[in-house]
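Structure in structure tokens, see below.
Note that one protein chain is taken out, while the other chains of the complex remain in position.
All chains are identified by letter, namely A and B, in their written order; residue positions are counted from 1 within each chain.
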Amino acid sequence: MERTTLDLWVGMFVVAGLAALVALAMKVGNLGTYNVSESYQVYGYFQNIGGLKVKASIKSAGVLVGRVTSITLDTQRYEAKVVMSLDKRYQFPQDTFANILTSGLLGEQYIGLMPGGDEEMLKDGGQVKQTQSAVVLEEMIGKFLYNKAAEPEKVIVPEK
Amino acid sequence: MAATKTIRAIGHRIVDAVWRIGSATRFFILALLYSGMGFKRFRLIIKEIFSSGVMSLIIILVAGLFVGMVLGLQGYETLKRYGSESALGSLVALSLVRELGPVLAALLFASRAGSAMTAEIGLMKATEQISAMEMMAVNPIARIVAPRFWAGVISMPLLAAMFSAVGVFGGYLVGVVQIGVDEGSFWAQMQAAVDFREDILNGVLKSFVFGTVVTVIALFEGYDAQPTAEGVSGATTRTVVNSSLAILMLDFVLTAIMFRGN
Partner (left out) sequence: MSPSALVEIRDLNFTYDKRPVLQGINMTFPKGRMVAIMGLSGCGKTTLLRHIGGALKPSRGSVKIDGQMMQDLDSAGLYAMRRKMGMLFQFGALFTDMTVYDNVAFQMREHTDLPEELIHDLVMMKLHAVGLRGAHKMMPSELSGGMARRVALARTVALDPTLIMYDEPFAGLDAISLSVIGDLIRRLNDALGATSIIVTHDIQESLKIVDYVYFMANGVIVAEGTPDELRACDTDFVRQFVHGEMDGPVPFHYPSGDYRQELNSQG
């Protein structure tokens, strides 16, 4: 079967399409950065996860170190159990502090890890004991209003 | 009297539409059944990939670049208000990979390649080329329809991927190069937000579905066209209108299935 310029064009087309797909996967998606490395799982209980979602990122010092893999309600404690999958390359002390944070004022919520000073490292299946819940905007506003109401009213005495 | 007439006309059109959907489905199944020979003569598919895929390349690339640039500009203006310009990368990439890439590429494909397919086959029918083929004991579905079908199904995801990739580049040009969003956070936010399986593969799956639907509609309209000049031009219009509607409706359904719960 003789080769023609048509084959060349079609070949270039297919290669370009696949290259675009690879570029999307590596450069745009997370295939290049995170999925390829091995991971280990830890979990933690949060009183309130706010708007945290599965696949939300987990960062330490601003570096992406893992992702949330599942969020369930533990009916023993009535707290949210969040399972986190962390990159094997990053080990954290056992007294690491997990904090639900928000990027920007209305941005996505993520978990920030603040390492403690323990010698022991977190193991696969280990628990992050110290957690802090998400800041829920409604609660904050509610608290603020309540505090305002509780403050003794400043009576403006009209001068005579 | 006028009211009953209108109702009857509407009912007639609905029955007709259902009828056509049925014929199109049967046509689709026939095309699949007779695909064996098309794969035996892979050359035919290559030829059709050239005329539907490669010929749509320029319009896809140019459109993708500009859509990405517009996204960069508009996204920046909106995100700036909330002080989260750094999320520009994820906004551009997610909109392209999940929605705009597959949908716009499919719409462009329908009007560029789909209409050409309909016109070509309609003309073949009008000039008795299809009857001639049948008289030569060659099955026109296997020889004409099946290769074009597979060419469309193969080309569409590749075109959509190129559209998205070029679009992301367009967003980068406007967002990072021109406006000056931090390059690192542009890519980092994008990579943090876009998941390969959830977003990119689902986008590819979408464009695969769109490619199938657009090609089947285009081929069916051509094959079903009245063998006259008016018949062919009407069929070409129907191809663009019907496949555009089908793309947008299917996009809603697919989005609801794929991305719900995220």
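Operating definition for what follows: a residue touches a chain if its C-beta (ideal position, glycine included) is under 8 Å from a C-beta of that chain, and two chains touch if they have at least 3 such contacts.
Just so you know, these numbers come straight off a predicted model, no measurement behind them.
Student: Which displayed chains does the hidden chain touch?
Tutor: B
Student: Using the touch definition up top, pick the residue from B:Ile14, B:Ile29, B:Ile58 or B:Val138 that touches the left-out chain.
Tutor: Selected residue, touching the omitted chain: B:Val138.
Student: With respect to the chain omitted from the figure, which of B:Gln129, B:Thr212 or B:Thr255 is a touching residue?
Tutor: Of these options, the touching residue for the absent chain is B:Gln129.
Student: Quickly run down the residues of chain B that touch the omitted chain.
Tutor: Spelled out for chain B, the touching residues are 120, 123-124, 127-129, 131-139, 143.
Methods note: only the chains that are shown with their structure count from here on.
Student: From the C-alpha centre of chain A to that of chain B, how far is it in Å?
Tutor: Here chain A and chain B have centroids separated by 35 Å.
Student: Per the contact definition, I'd like the list of chain A residues that touch chain B in the complex.
Tutor: It is residues 1, 6-7, 9-10, 12-14, 16-18, 20-21, 23-25, 27-33, 35, 53-55, 57, 64, 103-108 of chain A that touch chain B.
Student: Considering the complex alone, what residue numbers of chain B touch chain A?
Tutor: Touching chain A: residues 43, 46-47, 49-50, 53-54, 57, 82-84, 86-87, 93, 97, 154-155, 157-159, 161-162, 164-166, 168, 187-188, 190-196, 198-200, 204, 262 of chain B.
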